[in-house]
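Submitted below is the structure of interest, expressed as C-alpha cells.
Excluded from the complex is one protein chain; the other protein chains are retained at their positions.
Our next item is chain A:
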Amino acid sequence: MVSPLVCVKRVVDSSSEVVLTEDAQGVDGRFAGFTMSAHEECAVELAVQVAAAEGGQAAVMTLGDADAVEQLRAALAVGCTSATHVVADSQGFGPADVAREIAAVVRDHEAAGTPHQLVLLGNDAADSGDFQVGIRLAYELGWPVVNGVSNVSVADGEVTASGSGPDGHETFRLPLPAVVTVLEGGVQPRYPTVPGRMKAKKAPVEERQPVATPAGPSRLRLVLPPPSASSVQVLGKGPEAAPAVVDLFEQLGVLP
C-alpha cells in the first residue's frame, strides 16, 4: 500500500493582468482570483491514481493563509481523502522554509501511523518559480528525488517516473520512499463531480502552525516589466486582408 502526499500552493491566477501588492513583495490577487499551478493539478491527479492502484489514500497539504483551504478542498474534490493546512502567510517563506515545513508534516504523519512513502510536488510554483522546494525537501528527508516528470507509477516498492528530457523521453526508477516533482502534460487532471465537491466541503482539514520561524526568501522586491508600446501594423480586416498577408509572407521569405 502506498499513500502519497501531494503538496499544492495557492497562487494568483496570472492568466489576466498581474498587479503587485503595495509593498511590492507579492502579486495582488484581489481581482484576478486564485488557483493552484498547472503542474500541481497534474501532481494531484497522479497522487490519486497511485493511491487507487496501490490501495492507499492520497493526502494533500498546503502552506498558506486561511484562504488556501480552497486549494485543499479542490484536491479533496478530485479524490484526495485527507488534508493538512500549515496556516501561515506563504510570502514570508523561502523554498528552504517550505521544504522544512513539508518535511515536518511527513515526519508527524509517519509518527501518527499514516506514513507517506511518496511525496509529489509541482516542478515549480506558478508565482515564485523557484524550482527547488521538492529537491530541498528530499535533502531534508534524506530521500531520493526526480524532477520534472509527467508520468508516475508505483510497483513493488519502486517508483517509475518518466518525462521528456533533452535527449528524448527519460525514465527513472527509484526505491520508495521518494520525492517526485511533476510537470504538466502527462495526465489530464479530472474535473470534480458534484458529490466529490459536496464531500470536499465537509471533509475535515488538519490545521497546524509552522514548526519554525521562516528565514524568508532572498527577495528585495518585485517589479513589473515595462509595458511595451504597441507597434502593431494592422494588415486589414477579414478575408480581404489575405493578399496583404501573403505579401508579408513573401517579404519575410517564408513561403516555401
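The definition used in the following text is that contacts are C-beta pairs under 8 Å (C-beta built on N, C-alpha and C of every residue); 3 or more make two chains touch, one makes a residue touch a chain; residues count from 1.
To be clear about the criterion, contacts and distances are computed from a predicted model.
Novice: When one chain of this assembly is omitted, its UniProt record names it as which of these: "Phosphoenolpyruvate-protein phosphotransferase", "Sugar ABC transporter permease", "Electron transfer flavoprotein subunit alpha/FixB family protein" or "RNA polymerase sigma-70 factor (ECF subfamily)"?
Specialist: "Electron transfer flavoprotein subunit alpha/FixB family protein"
Novice: Where the complex has a chain not shown, which of A:A111, A:V194 or A:L220 is the residue touching it?
Specialist: Final answer for the missing-chain contact: A:L220.
Novice: Of the listed residues A:V87, A:A104, A:A203 or A:L248, which contacts the missing chain in the full complex?
Specialist: Final answer for the missing-chain contact: A:L248.
Novice: Give the residue, chosen from A:G56, A:G148 or A:P192, that touches the chain omitted from the document.
Specialist: Touching the chain that is not displayed is residue A:G148.
Novice: In the whole complex, what residues of chain A lie against the chain that is missing from view?
Specialist: Residues in contact with the chain left out: 12, 14-16, 18, 20, 27, 38-39, 94-96, 99, 123-124, 126-132, 135-136, 138-139, 144-148, 164-175, 178, 183-185, 188, 217-225, 228, 230-246, 248-249, 252, 254-256.
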